[in-house]
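A single protein chain has been removed from this complex, and every other one stays in its place.
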Amino acid sequence: MSSAASLPQPAGLRAWLLSPEPTSRWQARLGRAYLGWRTFTKNPLAVFGLGIVLLLLLVALFANFLAPYSPVTGGDLRTARLLPPSAAHWFGTDDQARDIYSRVIYGSRITLWVVLLVSVIATPIGLLIGTVSGYLGGWVDTVLMRLTDIFLAFPRLVLALAFVAALGPGIENAIIAIAITSWPPYARIARAETLMIRNSDFIAAVKLQGASTPRIIFGHVVPLCVSSLIVRVTLDMAGIILTAAGLGFLGLGAQPPMPEWGAMVATGRNYLIDQWWVAAMPGLAIFVVSLGFNLLGDGLRDVLDPKAAK
Amino acid sequence: MTGATLTQSGGHHALRFFLLRTLQFIAVLATTLLGLVAVTFFIGRIVPIDPVIAIVGDRAPPHVYARVRQELGLDLPMIQQFWIYLKKAISGDFGNSVLTTNPVMTDIINVFPATLELATLGTIIGCLVGIPLGVLAAVKRGSLVDQFVRVLGLVGYSVPIFWLGLMALLLFYAKLGWVEGPGRLDVTYSYMYTPVTGIVLIDTLMQGQMDAFWNAVSHIILPTCLLGYFSLAYISRMTRSFMLNELAQEYVIAARVKGLSEIKVIWRHALRNAAVPLVTVIALSYAHLLEGSVLTETIFAWPGLGQYITNSLQNADMNAVLGGTLVIGTAFVILNLLSDLLYRLLDPRTR
Partner (left out) sequence: MTTKPLLEVEDLRVRFHLRTGTVEAVRGVSFTLGRERLGIVGESGSGKSQTGRAILGLTPPPGEVIAKKLTFDGIDLLTASKRTLRTLRGGRISMVMQDPKYSLNPVMTIGEQIIEAYQAHTRSGRAEARDKALAMLEAVKMRDPARVFSLYPHEVSGGMGQRAMIAMMLVTDPDLLIADEPTSALDVTVSMEILRILDELVAERGMGLIFISHDLKLVSSFCDRVLVMYAGRVVEELEAKNLREAKHPYTQGLMRCLPTLANDVRPLPTLSRDPAWAQ
């Protein structure tokens, strides 16, 4: 190993990053990341998607500063109910005289929370099942893959519905239900990658050095599966948002008075014809955010998994 | 998936191979269905509500409680309970619905045609519009059509179906008045025909009730187009990518060398090859429409399986929910099976 990365030469950071002979592991990694970033930024839609996702992060983070009103307590029920969009209430007010704009802003926290938790729960499950199944093979593989197929055989939303129905409505249960229905594709991907890695020479070399099976799986196979899994999870995030919103719309996700977008659309349904904004605004938020995740996922796929891009 | 194809077609060998594949197929199907039943059974057990108390009330004396518990078979070991559940599920017995008091299976048989009608029409729209669009997008890569398909796909993947449905209702029903609103048929027409197939469009047409038929068309057009849109967004995008792959193949050049017209090269040679993976995509999209019907039917007050499930959900009617879930799961499995068979029919290499 060479010493820590020396500082970039006056020739510039870019030259250092693109150096064909990196002097350290970090330089090589940063160089690759930079190349990836350049590919990514060539795709304006992907950058737009990244922008939406970053905006979502910022809005969620600074919700208390951005929201002009409280998301849960409304104004005067006699005068401030179902007001159309105006300068005071950009998105209008709902049946409880609450400012829809503020609720949409706070709702971003719930959306982000759902996406993060589902990915954090489902990805490791899929990764573990897929790599173990692919690496060990034999009956372990058969059993685990049959299990995966069974879960894949269920339509996602319907299975999630059944789980939430059993566990009881609520945001936590919705998250658990979505996570339970999300892992099977990840397991499939991880297994496919593992099958390719398993027979490569460097795994044989590690084996010859006497590494144990868990060490090979967690030290060598898992890290190599991560990048294609990240792409898939990002591409799935829009789906997660839509499923969560669907559950919310059916009254099975976040419970009132939480400003969950899907549930807000459901409320707006009752006032659809005369007060369209109650349903339209939160639905638009769902659309924009999942569009952002879709665009970002497409861009990431082009960078991390060029083979799949078509 | 078989990686290698058999070049040798010795009759005996082929037959054995075929039998083996069939057996394997049945085994996979059986375990998947068993798994489906097991999952619904498991979901039924984690319900925090005590089913005994749900029946006898929480002030029932202990001996009544114990008797009902025994009647429900809840005192038996778990595995035995599952066995009973499985036997019942195979014979189509999912218990009675609390909400309608009918056997769940009867309810499902009543509502399923409505869902089938919606999902089938949606898929037909998806294929008729989506496939030509996808082909055009691939042939004229980078053109306006291509951009259009891209946007169509992106929006389709990103927009919440329930919200788009509501907005469509708002625009085409409430504001423009072009179509009828929620429901399957206006009340005045609903007694003008006798349900035979359960599919209103077919029933009214067969019985010559043209007014009722056109009313039904006006009702179904919006939810169908909605589902059709989601189907065509997916199908056109996949068609495009399969076609791009096929158009780059050597046999396409060979077809041009032969002096075939570009139309024949594209539709007869390339699309016929792209059709092979497309079958799976169409089956998948059909399955997703069955799923999408849960939300769509809620919005359009469409009396199908989706609405049945959501109604049951809101009333904690677990038998009905699990029965409906199992039926949709089974439909998924059957669709997979069909697409697999079609795949083999279309691709001589897999025969």
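Labels for the chains are A and B, by order of writing; each one numbers its residues from 1.
By our rule, a contact is a pair of C-beta atoms (placed from the backbone, for glycine too) under 8 Å apart; a residue touches a chain by one contact, two chains touch by 3 or more.
Fair warning: this is a prediction, and the values are worked out from it, not measured in the lab.
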> What are the shown chains in contact with the chain that isn't displayed?
Replying inline: B
> Any idea which of B:Ala233, B:Val276, B:Ala320 or B:Leu335 touches the chain not displayed?
Replying inline: B:Val276
> For the full complex, which residue in B:Leu152, B:Leu166, B:Ala212 or B:Ala255 touches the chain that was left out?
Replying inline: B:Ala255
> Which positions on chain B touch the chain that was left off?
Replying inline: 5, 7, 9, 249-251, 253-261, 269, 272-273, 276, 346-349
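By definition in this document, only the chains that are shown with their structure count from here on.
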> If you average the CA atoms of chain A and of chain B, how many Å lie between those two points?
Replying inline: 26
>> For the complex, give me every residue of chain B touching chain A.
In response: 28, 31-32, 35-36, 38-40, 43-44, 46-48, 154-155, 157-164, 166-167, 169-170, 174, 241, 244-245, 287-288, 290-292, 294-295, 298-299, 309-310, 313-314, 316, 318, 321-322, 324-325, 328-329, 332-333, 336
>> Using the touch definition from the top, list the residues of chain A that touch chain B in their complex.
In response: 146-147, 149-151, 153-159, 161-163, 165-168, 238-239, 242, 245-246, 249-252, 262, 265, 268-269, 272-273, 276, 279-280, 283-284, 286-287, 290-291, 293-295, 310
